[in-house]
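Here the complex is missing a single protein chain, while all its other protein chains stay put.
Labels A and B are assigned to the chains in the order they are written; within every chain, residues are numbered from 1.
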Amino acid sequence: MRKIKLLPIALAAMLLLGACNSKTAKETTSAESNAETVETTSAETNAEPAETNAESSGDLGTLEEGASLVYWTMWNEAEPQGAVIAEAAKAFEDKTGVHVEVNFNGRDIRKTLEPALDAGENIDLFDEDVDRVINSWGNYLLPLDEYAAAEYDDTDGKAYRDVVSKALIDLAEQMGEEKGLADGGKLHHIPYQPFIFTMMYNKDLFDKAGITSAPANWEEFLDVCAKLKESGVAPITVDDAYMAALFGYTLDRIVGSDKCREIVENLDFSDPGVLEACQLWEKMAKEGYLSSKAATNVWPAGQVDEFAKNEAAMYLNGTWLPNEIKEQTENFRWGSFAWPAINAAGDGTEANNYGGQSFGINKNTKYPNAAFAFIRFMTIGEYDQKLAEESMGVPMGVTSVWPEQLEEAKAVFEGSSKRLGWAVGMEDNSDVNAAIKDGFAKLVTGEYDGQKFADALADLK
Amino acid sequence: MKRKNTRMIVTFLAPVIILYAMVFLYPVARTAIMSLFKVEMVSQPVSEWKFYGIGNYIDLFQTNLFLVSMKNILKILLIGGLIVLSMALIFAIILTSGIRMKRFARSVIYLPNVISAVAMGTMWLNYIYNEEYGLFNNVVTGLGGKSIPWTGPGSLFWSMLIAYGFGMVGYHMLIFISGIEQIGRDFYEAAEIEGANVFQQFLYITLPMLKGVMRSNVVIWTVAVAGFFVWGQLFSPVNLSYDTVTPVNYMYELVFGASSSASTARNAGMGASIGVIMALMVIIVSALSTLITRHDDVEL
Partner (left out) sequence: MAKEKKHPAGITDAQKAGTKTRMGIEPFKPKKEVRLLPGYLLCGIWILFTFVVVAWVICASFLDSREIFDASMMRSFLHRLTTFNLKFDNYVKAWNTQKVSVFFLNSLIYTLISCVTIILVSAPAAYVLSRFRFRGNGLIQNLISAALGVPAIMIIMPLFGLVTSLRMTNNPVTIVFLYIAMHVPFTTFFLLAFFKNLSPTFEEAAAMDGCTPIGTFWRIMFPLAQPGIITVSIFNFITVWNEYFMSMIFANKTQVRPVAVGLYNMIQSMRYTGDWGGMFASVVIVFAPTFLLYIFLSEKIIAGVTGGAIKG
């Protein structure tokens, strides 16, 4: 009798002990895999002399014996990107004999990847947003400087980094440098599916309103808004997913991106520029330049209800938008232009938020060459083009063709010399984001005026 | 006889106790302890935890978004609870008072609870609350009123609560019904003979007999509200809003990261503290309701 009662207690005790020991278990497994990596890299260095030799060709391109990859992706199988990846994995296996096991996590990868890596799960490469891969998971990444600088069979005699989008590789390198990882490398992830966040507009509605060209400065922009309003559509719309970005861009054009970053970091919205931004939108709302539905739009209402139905003409959004609403639209003529400058103190059309998804290779992978080969397979040539076509997205390879919907976005992209962070930092802090959304919506309903909105933001301190 | 009983007691209880220890005691204890440390990632080993006392709790109460979420959850708990449980009781009484098609009505009223919350939420948000062609506004304008902005700032919260409540009424109604139907008819017959009218019968027989069931419903409601998460996410699918944020939504973000790739801050310690606060909320309500109904337990 007593024995039986002791049993549950004993079990519980064992569990608690086991939990405490799980730490040591984790350490041992990661120590083991680290030892493996060290062995492999030293084996590689022994096999090929001095990787610093610029002429080292194809050594990084030789696939490991018996390689097989496990690839965790952020896409869902149902999405066009997912479908293309599934196809690409099969094609890659046909071409190289390397089996790629794709795990379609969907956006949940954001929370399942890190614990899985910590537990030593076998993952060779993964992808996610370019910011997230380096900032959240930088410590797990294999440095790719040498890989990017080398030449391969499929890069036409050039270094890899020369056959893909320079802006994005430079961006990834810069991010890696800023992150300052222990391995001293700079480039740690390879971007793909780039995007740029800019004003997307409906060319048909512009034509109907008698607008002949996209606005190049703020006065022209207001003029465009007036014409659109007269023609009976809402000039601009937005929903709760993009309000912070809309506000951020405005603030950036008024005080500049450094000031924006400062404001969010210090939670100090007392800067007069903030009031100016708030009052600007108050005016826009009052004049009817901002759709009154903006207050009640819950994502994706802004794009599905208004923009896709030709009820709103312009939307500050990403180049993924054509893909997202392709089921709701037919023969939609897309145009893009950069958000115009407002103040001299702020940035101009050269500052835009761009980025993409990116591939990262697990530093503990047994098959880095194979992993990088797959990345090349996805970012240059046939499958890069396919990915761009199927997802109406931007290609990574230099020779690939941009989809026609994004022709004008390409011009904005090429004219962007300064990179803004996502939503110009307004979403870095959930509190700030929530306050902006709430205040912005109230501005539209008339509950707030510019001053009240600015006060609400200043209260965050 | 006593020995046999003890063996039976232990054998019957053992699985539950073991499961309990593994899946409740251990995690709860560990989370509660984690709430006293500064921990970034939930999977971090204990050696990396830094003691922080009640620092996490202090930080929480200084975070605007958390305070808003607490306000929201209390509104849901109290106002929502009152409305939903009253509606459930009313329906339970209607259905047990001899209307026709009782089975049919019961099935239909419970139906929303059976449908996945994700599906219901999407329907409410995209169809019923749509400002232009939504069901509600169609009815409102049909009756001559003006379109209501159901998903606007401030109103989104109430819309969410209504949608949530609608799905929960059937569930609580069923519990009330099973309670009412357990009340023996003799009581009513005796009361009728004694000359009590309908209202008196309700007040002096039905209501007191339902005390136990009422308590169950209150506790179940509180537990569900403490875990209120899906609906908040459905009504603000991209990121947190003042109208729809609840403690668990906020905690999810702290532990697993926000949906925006820009904010990469993770704070599992603070997340654990939110868990503790929610658990406390349930304990308090449970204790209070037990206290209130304890003395009045009527033996059948």
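Assume contacts are C-beta pairs under 8 Å (C-beta built on N, C-alpha and C of every residue); 3 or more make two chains touch, one makes a residue touch a chain.
Note that the structure is a prediction, hence the values are computed from the model and not measured.
Novice: For the chain left out of this view, which of B:I83, B:M123, B:V140 or B:A265 touches it?
Specialist: With B:I83, B:M123, B:V140 or B:A265 as choices, the missing chain is touched by B:M123.
Novice: Which listed residue, B:V140, B:V223 or B:A265, touches the chain dropped from view?
Specialist: B:V223
Novice: Considering the complete complex, identify which of B:G53, B:G145 or B:G184 is in touch with the unshown chain.
Specialist: B:G184
Novice: What residues on subunit B make contact with the chain left out of this view?
Specialist: Missing-chain contacts on subunit B: residues 4-6, 8-9, 11-13, 15-17, 19-20, 22-24, 26-28, 30-31, 34, 42-43, 90-91, 93-99, 103, 105-119, 122-123, 126-128, 130, 132-133, 135, 174, 177-178, 180-185, 187-189, 192, 198-199, 201-202, 205-206, 212, 216, 219-220, 222-223, 226-227, 229-230, 237, 248, 251-252, 255, 268, 271-272, 275-276, 278-279, 281-283, 286, 300.
Novice: Under the stated touch rule, tell me which residues of subunit A contact the chain that is not displayed.
Specialist: Spelled out for subunit A, the touching residues are 18-19, 22, 25-26, 76-80, 82, 103-108, 111-112, 115-116, 118-121, 300, 304-305, 308, 323-328, 330.
Here is the rule we use: only the chains that are shown with their structure count from here on.
Novice: When the centre of a chain is set as the mean of its C-alpha atoms, what distance in Å lies between subunit A and subunit B?
Specialist: Roughly 36 Å separates the two chain centres.
Novice: Touching subunit B in the complex: which residues of subunit A?
Specialist: On the subunit A side, the touching residues are 1, 4-5, 7-8, 11-12, 15-16, 19-20, 22-23, 26-27, 107, 110-111, 114-115, 118-119, 128-132, 135-136, 240-241, 293, 295-299, 301, 305, 421-423, 425, 427-431, 433-435, 437-438, 441-442, 445, 447, 460.
Novice: Going by the contact rule set out above, which residues of subunit B touch subunit A in the complex?
Specialist: 3, 6-7, 10-11, 14, 17-18, 21-22, 25-26, 30, 41-43, 45-47, 63-65, 68, 125-126, 130-132, 149-154, 156, 235-243, 245, 250, 253, 255-264, 266
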